[in-house]
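A single protein chain has been omitted; all remaining protein chains appear in their positions.
Moving on, here comes chain A:
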Amino acid sequence: MTTFEAPRVEVVENALEPTAPARRRRVKRKTINTVIWFVVLLVLTAIVLYPLVWLFFATFKPSSEFGQNQGLIPNNPTFDNYTKVVEGIAGTPLYQFFANSFFIAIMAVIGTLISSALAAYAFARIRFRGVGILFAAMIGTLLLPFHVIIIPQYIMFQKLELVDTYWPLIIPKFLATEAFFVFLIVQFIRNIPRDMDEAARIDGAGHIRIFFSIIVPLIKPALITSAIFTFIWTWNDFLGPLLYINSPEKYPLPIALRLYNDATSTSDYGATVAVSFLALVPILIFFIVFQRFLVAGVATQGLKG
């Protein structure tokens, strides 16, 4: 934005205020504005990120310190929380919870990508009877409160005796139930010129061929965005595992975290904080590496809505 704003300002200045001191004053005011802008944003950033920074430093506080020192810097920094936490809780080592979370999240990513991309291609590129109504229904599920279907879904999975397995958490992902991703990929496909797939059709390629050899390679950014969001949302998901997973050795991290949190009131606060932080680490790494995709995904999703 600055790039095409700058020359224009110059022209106006030359025309209206040709004197050098006036121009200097103006430049100075602009610099001051920029400094104020920068400081305001820095302060806001500090406020917004403070809880995360606090969490990080708190993991080095001995449990006994939490009652007295809620400040940022630990008085007696220690690694005890981490060594204690690695042993796990309820007879399950910490890495098991991580492994469980990773398994569920990766299965969710695979399922979401396959099912959402297939559905999105149909909605974006195939003209067939009923496509309009089905697309509207799909958009409708974006607005549907999830809670209206959890009770019957729970009853269903309970009758199928799938409670306390990962199936209730994974099956829906393979069936494109998260309309957000279908919609995201639809928008992305619609922005791809039709020329190439039309040429392929004239050459006799069918939809399966076009989908795999033309569309899939072109929608990689949308797929990456969907994969990261799916991973993070599944990793954070609390209600799903809370309902379906009963055995501690099968717990993913958020539920395991509750275990630390419940079993220990104030005495082992350090452990709770350490696990909370460790649970966020994969997400923060994902975020730092892929933030471009995430931000772009959110932005396009919103604008085309």
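FYI, a contact is a pair of C-beta atoms (placed from the backbone, for glycine too) under 8 Å apart; a residue touches a chain by one contact, two chains touch by 3 or more; residues count from 1.
We take it that contacts and distances are computed from a predicted model.
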item: The complex's invisible chain, by UniProt name, from "YCII-related domain-containing protein", "Sugar ABC transporter permease", "Phosphagen kinase C-terminal domain-containing protein" or "4Fe-4S ferredoxin-type domain-containing protein"; value: "Sugar ABC transporter permease"
item: Among A:N100, A:Q153 or A:S226, the residue in touch with the chain that has been omitted; value: A:Q153
item: Residues in chain A touching the chain absent from view; value: 1-2, 4-5, 8, 34, 37-38, 40-41, 44-45, 48-52, 54-55, 58, 66-67, 70-72, 114-116, 118-119, 121-123, 126-131, 134, 137-138, 141, 143-156, 158, 171-172, 174-177, 182, 190, 206-207, 211, 232, 235-236, 238-239, 242-243, 253-254, 257-258, 261-262, 269, 272-273, 276-277, 279-280, 283-284, 287, 291, 294-295, 298-305
